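Could you have a look at this structure, given as structure tokens, before my questions?
The complex appears here without one of its protein chains, the remainder shown in place.
Up next is chain A:
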Amino acid sequence: MSPEILPETAVAARAAEKTGVDRSPARARAARRRTLLVTAARVLVLVLVLGLWELLSRTEVIDPFNFSMPSKIWDQTWTWITHGTALGSLGEQIWYTLQEALLGWVFGVVAGVVLGIALGRIAFLADILGPYIKVLNSIPRIVLAPIFVIWFGLGPASKIASAVVLVFFPVFFNAFQGAREVDRNLVANARILGAGDRRVTFQVVIPSATSWIFTSLHVSFGFALIGAIVGEYIGATKGIGLLVAQSQGTFNAAGVYAAMVILAAVALVAEGLLTFTERRIFRWKPPADGR
């Protein structure tokens, strides 16, 4: 390298550095402004929708008895929070429903993952059970809820059962597909490196199927809540589903909506927890795919 060139490259480097320093805060500002704008627009949409609802209801363009209005829903929610519901405290109802949904979800997920991986790995088993699973899947599973109430009574068991049947299938199909679509190279490599069938299943198939399985976990927790609520709605002694049924029975439209709002909040919190766990587990993934 000749000495004449050196200062020149140094200057070029410095210039590049300078523009880099100048631009990045501007970019960051623009990005911040955009985030702010999006948030503001979101709030605006919410305010508009709620405001319109309230307005139409108060001016009786829509029937306030049937459609209720946001202020009444808020009052109802607040009453439930501060004074409890007719069935006991609100927290107790939420906890009841959540417990049923969680248990149903866990059982459904475990069964779905185990069977999905097993059938994905063992073609013989898949050939035998495949048609039956398709038949079971085609049953509208919500109609099983009344049967479960007859079988298992008004307690939590019937709600857990209906959550399980809703959760099982999406998880099963994803785990099955995940096990089927494992990169053949990875399996071949593992076998060359000395892994037997069991090791291939646990060290290659299951890790590579986890991203498939996680996709289904998001959807299926929603299903578990649906299962629990529908079960409660049909017959229960406690829970948010019963709250909905009772509100409906007393022509309390605000109560139905308030229960829905509470449910939505619960589902969102659960979803947030799941996303958090997923981020921790999938540290090995390139960030572009991780989203």
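Please note the rule applied: contacts are C-beta pairs under 8 Å (C-beta built on N, C-alpha and C of every residue); 3 or more make two chains touch, one makes a residue touch a chain; residues count from 1.
Everything that follows uses one rule, which is that contacts and distances are computed from a predicted model.
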(request) Have a look at "ABC transporter ATP-binding protein", "WD40 repeat domain-containing protein", "Hydrogenase nickel incorporation protein HypA/HybF" or "Cytochrome c oxidase assembly protein CtaG" and point out the UniProt protein name belonging to the hidden chain. (result) "ABC transporter ATP-binding protein"
(request) Among A:S24, A:S89, A:N189 or A:T237, single out the residue that touches the unshown chain. (result) A:N189
(request) Just name the one of A:R27, A:H83, A:K134 or A:R283 that touches the chain not displayed here. (result) A:R283
(request) Tell me which residue among A:V204, A:V230, A:V244 or A:L263 touches the hidden chain in the full complex. (result) A:V204
(message) Counting contacts across the full complex, list the positions on chain A that touch the omitted chain.
(response) 183, 185-186, 188-196, 199, 203-204, 207-208, 210, 283-286
